[in-house]
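Missing here: one protein chain of the complex. Every other protein chain is in place.
Every chain is named by a letter (A and B) in the order it is written, and numbering of its residues begins at 1.
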Amino acid sequence: MKKKNVGRFFTVPMVITIALLALIILSSLFAPAVAPYRPEALDMDRALQLPSAAHLLGTDNVGRDILSRLIFGSRITLLSALAVVVISVIIGVPLGLISGYYGGRIDNAIMRVEDVVLAFPALLLAFLFVASFGKNITSAIIALGIVYVPMISRLTRSLALMERSKAYVEAAQSIGFSDGRIIFRHILPNCVSTIMTQLTLDIGYAILDLAALSFLGMGVQPPTSDWGVMLEEGRAFIQRNPMLCLAPGCAIILTVVLFNVLSDNIQMYLDPTQRKLPPFKKLKKLAGGLVER
Amino acid sequence: MGRYVLKRFLQIIPIFFVVSIVIFAIVRMSPTDPITVILGGKKATEAAIAAVKVKFHFDQPVVVQYLLWMKGIFTGDFGISYKYQQAVSGMIFGRLPVTMGLIAISSVIGIVIAIPAGILCAVRKNTAADRVISVVTIILVSCPVFLTCMLMILVMSKISGAVFTGTYTNVREYFQRLAIPSVALSFSMIALIGRVSRTSMIKELKSNYIETAEAKGLPGRRILFHHAFKNAVIPVITVASIQIGAMIVGSVLVENVFSLPGLGSLLINGINTSDYPIVQGITLLLVGVFLLINLLVDILYAAIDPRIRYE
Partner (left out) sequence: MNANSIVSIEDLKVNLLTTRGVVCAVRGVSFEIGKGEIHGLVGESGCGKTMTAKSILRLHDEKRTLYGGKILLRESGGAVENVFDLRKEQLQKVRGKEVAMIFQDPMVSLNPLLTIGDQIGEMLRFHTDLSPKEIEAKTLELLETVGIRPAGERSRQYPFEFSGGMAQRIMIAMALSCNPQLLIADESTTALDVTTQAQILDLMKSLQKSIGMSILLITHNFGVVAEICDRASVMYAGKIVETSTVRELFDAPRHPYTQSLIRSIPKSGCAGQRLVTIPGAPPSLLEPIHGCAFAPRCRYAAQRCRTQEPPMCTAGEGHEYACYLPNAGEEADHV
């Protein structure tokens, strides 16, 4: 009865997006096998080379292969972005569910606490955190995770609020199910798809924010390197070999764009009214003029 | 309206104080010993350490230290820098024009370009122009601001050999110096606001009151700007206010890359040298600015939407 007109999940843009993301994730998983060189192998004789057959993306100021560093760097970038999102979900989703389901004072208290986090513009709280607890990737991840909590919690809250007023929740309450059971077994599954859409987007944002922290020397510390650190290190040599910045920069842009597109496509799949219609000319051709029947 | 503004203002005051406590607490929880920082790691006599303790109020209980800090804030005294041994307020206010100018100019650039672009895309939905703009915005949203800055420096130096240094003793030099960094900072604003205004406009153009306006025989321009835009602008304002928050942090990165003497570079410097009076002073100031911007946005909402005004 309540079967939505969802349409196909695997549309052409979706397949391309997933394939490219899979490529990035797999290459980072199997980095030692995929990368042509060891990422830390120095070769001062071959410093600052432009792309060639031997070094597809060229070499950096101490002769390290940029492509290999990129592949190995992706491990930290992707893993820490995932960690940020996981932290924000573990804290944010239950908070949002409780807030939306109970309402009243509990809701108010949770909202006020989150107001404090939201009063900090974007990454500023993360800066403060890192400044105080040490400039390393762990504090950066925890700090960002906390910064993301209010966003995810407010989304969940609004979804829970909508679900709470529906008949099935009332039915579950009248049967005498416990609140915990209603929240996690009944309301949560109905919110999951929307939350997932947001999380996909958040992974992209986390990659950007972590890169910014690393770039400012507040995230990953050299000699370990992620894409943000590579950008920072390449900065001094950008005039002599732009690849040093272009390679990690494009890697960041591509990955974030892919997560953006993935999120958009999932949303379109869940909400068919957002689906794009083909242009009018194409439609008219498909229709072949006025149809009479 | 007046009552509404007052109500909103009274709501942000407790938030401001709680935030100040949070900032103070986080900084106090740091394992770094401030006295070592102040003395620059050098060995010092007992007497010197005692003098430092008195000067920076470390001889007082933590609560008193907080109260002294807050009292200072309201009299324009942000404390004394550990490293430079001079008043933080002087350092901050000297650098304020750069950061605020950066944020203000790029906000204006962002809004002036993004909203018309968004409306254009909404009206010409699914045409070539719309698709091109959509692709560009999604790339701009995904591009880290410091990368944009670096690429702009690279391109500018290749074209004109221009170097972004120099003093700014007069207004003209001030704007010359801030122009390129502001453009770089505005990119993500353009992209985000563009996307939101497009989506919001498309949604409003589908609504019933637009059909009424069409049935009334109003000219297209009137329907677009007087009817649809007024409704569509509300979510745009929301996103713009969040984005201004992101730009406050973005300015830190932009100042870093362009070596501009703004609050951001001072903040990073403070973080790197554990100069906590600077860190907590700048953080609190930026939070204050952000809260005021949010208040302004709330007033703007009320000015546009009567339902909020009469709440």
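Here, a residue touches a chain if its C-beta (ideal position, glycine included) is under 8 Å from a C-beta of that chain, and two chains touch if they have at least 3 such contacts.
Note that the structure is predicted; figures quoted are calculated from it, not measured.
Seen from chain B, the chain kept out of the figure touches residues 207-209, 211-220, 222, 226-227, 230-231, 304-307, 310.
Against the chain not displayed here, chain A makes contact via residues 7, 272, 275, 277, 280, 283-284, 286-287, 289-293.
Rule of thumb we're sticking to: only the chains that are shown with their structure count from here on.
Centroids built from CA atoms put chain B at 23 Å from chain A. For chain B in complex with chain A, the residues that touch the partner chain are 15-16, 18-19, 22-23, 26-27, 29-31, 126-127, 138-139, 141-147, 150-151, 153-154, 157, 244-246, 248-250, 252-253, 256-257, 267-268, 270-272, 274, 276, 279-280, 283, 286-287, 290-291.
Taken in their complex, chain A has these residues touching chain B: 115-116, 119-124, 127-135, 204, 208, 211-212, 215-218, 228, 231, 235, 238-239, 242, 245, 249, 252-253, 256-257, 260-261, 276-279.
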